[in-house]
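Here is the structure we will look at, set down as structure tokens.
A single protein chain has been omitted; all remaining protein chains appear in their positions.
Naming follows writing order (A and B), and every chain is counted from residue 1.
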Amino acid sequence: MSASTITGARTASAGRAPASPRRRTRWSPGLLFLAPSLLILGVFVLWPIAQSFYYSLFDWTIGANSQKWLGLGNYVALTQDPHFWNALGVTMVYTVITVVLLVVLGFLVALALQGEGLITRIVRSALFFPTIVSLVSIGLVWKFLLDPQIGLVGGLFDLIGAKPIAFLTDPSLALPSLIFVGVWKSVGFAMIIFVGGLKAVPAERYEAARLDGTSRAQSVWFITLPSIRPTLLFATLILTIQSLQLFDLVYVMTGGGPLFATDSLVNLLYRSGFVDYKTGYAAAISWVLFAIVMIISGIQLRLFRYDDVD
Amino acid sequence: MSTETLRQRRTRPARRADGATINRILVRIFIGVGVVLALVPFIWMVSGSFRSEADLFGNPASLFPGSITLHGYESVWQQLPFLRLLLNSFVFAGVTTLLTLLFDSLSAYALARLRFRGRTLCFILVLITLMVPFQVTLIPVFIELFHLGWLNTYQGLIVPRATSAFGIFLLRQAFISIPTELDEAARIDGASHLRIYWSVILPLAKPALATVAVLNFMNLWNDLLWPLVVTSDPNMLTLPAGLTLFGGAHVTDHAVLLAGAVISLLPIAVAFFLAQKYFVAGVSTSGLK
Partner (left out) sequence: MKKRIAAAAAGAVVLALGLAACSGTSSSGTGGKVELSVWTGFTGGDRPGYAQIVKNFNASHPDIHVTMTVQPWDTIGQKLPSAWLTGQGPDIAAPSPDPNAIAQYVKTNSVLPITLTGDGDSKINVDKLAPGTVKEFTYGGKLYAIPANFASLSLYYNKKMFVAAGIDGPPTTVAEFADDAKKLTIDGGTTQSGLVLADNQTIQMWPILQWLEGGDIVDSNNCSAVQTAASQKGLKIWGDLVAKDGISPVGLTGAQADSLFSAGKAAMEINGPWAAPGYKSAGIDLGIAAVPTGVDGAVTLGAIAPLAISAKTKHPQEAQEFLAYWTSKSVQKTFSTTTGFPPLRTDLADDATLKADPVVSVFAAQVPDARLYLPKVPNATQVDSDAYTTMIGQITRGTDVATATATAQAAINKLTGCTTK
């Protein structure tokens, strides 16, 4: 699919601008332009990933002299580890709910705030503000806000005479609380992406529809959504990748508890690698996570029929 | 049939007007609640950094301090080489962002404008790196940096972060949306690719570059684990990394922790207000195709 587009593009460009005689080879300028980035990504991301896969084949602790070859033993052990299945469940629930809420809310807010008036812009800035703050600070502030003893939320419950709720220490409320904070943090980001997508929709399309007497809701459904398909994909993809890597909020707010209710995959990876020092096992978890992210991204690319790389 | 349509046409605008007013009010309420929800935690955070423990526990429902104490800020100031950390953060986030802009835009130019063998493969490799959680590569990268002798150095902090897959992706989309006629005209005039990149594409992609710069700076500024791993020398720590030194299993001084959060937020908040139009209009004008 992509190959054909590229060949098509190549012939088209060749047709319009004949190959310049000064170009020595066909491919060298491209790779030269890419070289710095590829070198950095290669040395500091891709090669380490390969190494991490190598580690995952051993029963190994960082620094230990002996390492026992396990083959896929670590992966087999994963399938029998209830903590792994729990973490997978936590991560999936968090990702699905967070991404759906973010895309829906982000889109609705963007619809309401796509203008360029002063107040609209101020409101957009306000909603975007949480995005610029580090997850660590945000986790800390919400941890305190939700604390039944000192938190504003608990205090408000107290004011109306209700018993403060222990959001973060109740196993059934901890994950929903994290989802709330995750959505709160990123809804402004989603909004900004959608505002961009909405602005790119040509006004004539709406004009034509209005003349036909289409209602507002209908025009959103039949014109806006199809027009911003690439934006929708971009937002969904980025937010999904981010959500699957859930860690900072967990680390700061709950430490994975209570009773593993918020133990995400990256948190499990962190515990295995840096608390229990099972480097090989942690590497196996990281590869499973990596595979999951790739598969889900692939499915999304397919679903949105994002079939031209250009 | 025609009368029906006519009637519909005539009645609909009236109905729509009523509905629209209600709708507009609902939307405003919805947005208003959103703004309050977005900002109250920050007001609470700033106010909390000035509150004593007793005040915090005594009036949890209050958004404002009963009395003001500077104890949180004093502790931070006394226990950290504060200016040094601030400087480190600026150097780390600033230099890295500049390098990222350069490298990412070069790559994006290649991916958007040049045809060469392996281009799709390169793009896929870049996208793959977008999907890698940092924890996956933590240990191998650390060992690499050791072999390079880059631990506790600025180059160790900066170089591995000097390109971002997200930036390449975003810039590539932006470059694609720039009409090719412009650079073709330049090419006919005999301009090299480097020249087209520098004097045609980059000026036209300023908003997208600003977006990438701002998002990158923000991420780097807020990054915690990376500076913690690469540096152990207290003189090399960044601000957020330095502020973690106030954490600990049996330490809770809410005012100190909140003061730390406020301090690390402050520079980025100032940057936000200065560069607001890029934050808030940024991704929008970058021409996501």
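The definition used in the following text is that contacts are C-beta pairs under 8 Å (C-beta built on N, C-alpha and C of every residue); 3 or more make two chains touch, one makes a residue touch a chain.
This one's a predicted model, so the numbers in the text were calculated from it and none came from an experiment.
Trainee: Kindly state which of the options A:L32, A:A77, A:L108 or A:A166 is in contact with the chain not pictured.
Mentor: Once the missing chain is taken into account, the touching residue is A:A166.
Trainee: In the full complex, which residues of chain A touch the absent chain?
Mentor: 61-65, 83, 147-150, 163-164, 166, 168-171, 255, 257-260, 271, 274-277
Trainee: What does the interface between chain B and the hidden chain look like in terms of residue numbers?
Mentor: Per the touch rule, chain B residues meeting the hidden chain are 53-54, 56-57, 87-88, 90-91, 94-95, 98, 139, 142-143, 146, 151-154, 203, 206, 228-229, 232-236, 244-254.
By definition in this document, only the chains that are shown with their structure count from here on.
Trainee: Can you work out the whole-Å distance between the CA centroids of chain A and chain B?
Mentor: 14
Trainee: Could you pull out which chain A residues touch chain B in their complex?
Mentor: Where chain A meets chain B, its residues are 2-3, 6, 9-10, 13, 16-17, 20, 22, 26-31, 33-34, 36-38, 40-49, 51-52, 55, 62, 109, 112-113, 121, 123-130, 132-138, 140-142, 144-145, 149-152, 154-156, 158-159, 184, 187-188, 192-193, 195-197, 199-200, 213, 215-216, 230-231, 234, 238, 241, 245, 247-248, 266, 269-270, 273, 279, 283, 286-287, 289-290, 293-294, 297, 309-310.
Trainee: For the complex, give me every residue of chain B touching chain A.
Mentor: 8-9, 12, 16, 20, 27, 30-31, 34-35, 37-42, 44-45, 48, 56-57, 59-63, 102-104, 106-107, 109-111, 114-120, 122-123, 125-133, 135-141, 144, 159-160, 162-163, 165-166, 168, 176, 180, 184, 187-188, 192-193, 197, 218, 221-224, 240, 244, 254, 257-258, 261, 264-265, 268-269, 272, 276, 279-289
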